[in-house]
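For this view, one protein chain was removed and the others were kept in their places.
Let's turn to chain A:
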Amino acid sequence: MAHQAHSYHMVDPSPWPILGAAAALLTTSGLVMWFHYNNPYLLIIGLLSTSLVMFQWWRDIVRESTFQGHHTPTVQKGLRYGMVLFITSEAFFFLGFFWAFFHSSLAPTPELGGQWPPVGIQPLNPMDVPLLNTAILLASGVTVTWAHHSIMEANRKQGIQALALTVLLGCYFTALQAMEYYEAPFSIADSVYGSTFFVATGFHGLHVIIGTTFLLVCLLRLIKYHFTPTHHFGFEAAAWYWHFVDVVWLFLYITIYWWGS
């Protein structure tokens, strides 16, 4: 039987990349059918197939690494580069929305009453729920670091407790933001203020949900003994992503919530 003479992982042929692309097509066309023809079925099929592909693709990666041992240090290095590049691309994504915010708020047009916040807009009090949300995300940064050190010290019980607490804090943030959205005195349609506020905080909220889900998967893997004190990159990737989400919130809070009020 031939063995490889290198430390990389040549993956088995897999249907997930092409099915994932198909799912993306269904989701985007589904959005068109929903927006323009009031028909949600294609979108539902798209979201369902996207979820199925994501579940099976990542399940296979867990099999290849934890169960088959293919993630050598070389492979792990590549994954680290990959995650760093992905998070960097996400940072640029948010940069665009911050640019849009400053474009409109640094030189408010006459249509807005020449001021920011625009005439008639009652901004949220930054010292109210937004400040609590800031405390929640900062605390979750501490708990995820506590979880990491527990994993590295082979302290199973503490690792599980700390990671579970991190997930709960993430859920708490999301719940509070949802309530804020519901109770807000302005909507996305309320001039460029509403647009910049809800698009920037909305995409951030989506990333909190994604990050919380990632951390939850890590919690389940931690409980199932997948991580070792020296090899737990999946967890590290989730923690990096979570710190990124935290930093974006801090920028949002300082600029849109505080300076912009």
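Quick note on the criterion: a residue touches a chain if its C-beta (ideal position, glycine included) is under 8 Å from a C-beta of that chain, and two chains touch if they have at least 3 such contacts; residues count from 1.
The working rule: contacts and distances are computed from a predicted model.
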The chain missing from this complex carries, among "COX7R oxidase", "Major facilitator superfamily (MFS) profile domain-containing protein", "Large ribosomal subunit protein bL20m" or "SERTA domain-containing protein 1", the UniProt name "COX7R oxidase"
Full-complex touch with the removed chain, picking from A:Tyr8, A:Tyr41, A:Phe93 or A:Trp259, is A:Tyr41
Interface residues of chain A toward the undisplayed chain are 11-16, 19, 22-23, 25-26, 29-30, 32-33, 36-37, 39, 41-42, 45-46, 48-49, 52-53, 56, 60, 63-64, 66-69, 156-157, 160, 223-226
